[in-house]
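All remarks here apply to the structure that follows.
Every protein chain but one is kept in place in this view of the complex.
And then chain A:
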Amino acid sequence: MTDQRSQAEIVRQSLKRRYRKERRFRAYGILAIAIALSALVVLFVDIIGKGYTGFTKTTITMEVELDGEMMYLDDATDKKQIKMADFVEPLLQALIKQVPGATEENRDAVRDLLNPYASNELRDMLEQNPEWLGTTQTLTVLAHTDVDVYVKHAGDDAYSIKLSDRQQRWVDQLVEKEVVQTSFNDVFFSSGDSRDPSRAGILGAIVGSLLTMLVTLVLSFPIGVAAAIYLEEFAPQNKLTDFIEVNINNLAAVPSIIFGLLGLAVFINLFGMPRSVPVVGGLVLTLMTLPTIIISSRAAIKSVPPSIREAAEGIGASKMQVVLHHVLPLAMPGMLTGSIIGMAQALGETAPLLLIGMVAFIVDVPDGFFDSATVLPVQVFLWAGSPELAFIERASAAIMVLLAFLVSMNALAIWLRKRLERRW
C-alpha cells in the first residue's frame, strides 16, 4: 500500500514537468510553422510588391493625322512602299501638338517619349486598314520605357529616372491631360520576349511551357504507369527487380542538370535533333519526372487492398482483368496526383533546359513542337539578368504567373484526390 501511494506521488510530482515538456514541444512546432509561414509571406510580399506594376502599361493616346506626303506613302497596300515609309513623323507631329511648349526644335526630346517600336505599331495598323491613309485617327501607342518607369516609379529609389527635367514636366502635363494613361498590360500576355521592357511579354514562354509539358505528359504518364504496374503486379521478386527498384529510387534524387547533360549527349549530339525545341525539352523533362511518377504510382497500387484482387480472382478474373478492371481504376487518383506533382516540378525546372539551348532570346511565339521556344522559369531567369531596370517588375510579374500555374496544378491534384479517393 505505502509503496503504491509513493508511486502515485512520484507520478503526481513529475506531472507538472511532463506537461511543461509537452507545452515546450508544441511551442517548437508552432515556431517551426511560423518560420515557414513568414518565409512564405516575405517571398510573396517581395514578389508582389515588385511585380504588380508589371501588369500595367503606359500608353499615349492622341489624334494622329495620317498624311501620305509626310510618310512618303501614297498607297498603303503597296508592300514595298510600306517598308520604306516613315511612320515616326506623324506620331511625332501629333505628340508635339499635345505637349505644351514643345516646338520643332525639341523634336528629339519629344521623340524620346514615344516607344521606339511605336512606328511599327502604326505600320501594322495601316497595313490592316489601308483606307486610313489621308485621314485623322485617334490612336493609342505604347510610351517609351523611360516614360513607363517615370509614371510608375517616380520617387522610388530603386529605379533610375532617365527623363530630363523638362521631359518629366511634359509627362506630368500629359498625364493630367490624360494623353498618357496607364491601363492593363495586355501586351504582357499577348507577345513574346522583347529587349524593350514595355513590349516584352510571356505568351511565347507560356506556349513553350505548354508544348514542353504536353510532350512530357504524353511520354512520362503512360511509361511511368506501365512500369509501375509491371513492377508491382507482374514482376517476379528477384535480384534483378530489386536492382531496378533501387535504381529508380536513386534516379529520383539525381540532380536535374544531369538529365540536361544526358539530353544534350543523346538527343542533340547523337540523334541530331535541333537545339532549343520543346520536343527535346519534353524528352529531358520526361526522364526527370519518370522516377517520381513510377514511385507514386507504385505506392498507389500498393494501397489497393489485397481483398479486391482476391475477390476478383475468386470469381475467375485473369491477372490482366484484375489489374485493368479493378486495381488500376482504384489506384488512378493516386497516380494522377503523383503525376501532377511531377509535372509541376518539371514546369518550374530550368537547369536541364540550359544545356539543350532552351535558354535563348526568342521573340516569335512558337507554333509547333519543332519551333524554338523557352519556358516560363527560363523567361524569369533571362529578364532577371537584363540591364534594364524595368525588367525587374516584368520578371516578378512572370514569377506570379508561374506561381499561379503551379498553385492551380497543385489545387487540381488535391481536388482529384479528394474527389476520387476511396478509403477502406
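Everything below uses one rule, namely that a contact is a pair of C-beta atoms (placed from the backbone, for glycine too) under 8 Å apart; a residue touches a chain by one contact, two chains touch by 3 or more; residues count from 1.
Just so we're on the same page, contacts and distances are computed from a predicted model.
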### Query
What protein name does the UniProt record of the undisplayed chain give, "Quinol oxidase subunit 1", "Response regulator", "Copper-containing nitrite reductase" or "Phosphate ABC transporter periplasmic binding protein"?
"Phosphate ABC transporter periplasmic binding protein"
### Task
Kindly state which of the options A:I47, A:L389 or A:L412 is in contact with the chain not pictured.
A:L389
#### Entry: Selected residue (touches chain absent from view) among A:K162, A:R309, A:H326 or A:R417
A:K162
### Chain not shown: contacting residue from A:R20, A:K97, A:R166 or A:R195
A:R195
### Residue ranges of chain A at the interface with the undisplayed chain
83, 116-117, 120, 157-158, 160-162, 194-196, 268, 270-276, 357, 359-364, 370, 372, 384-389, 392
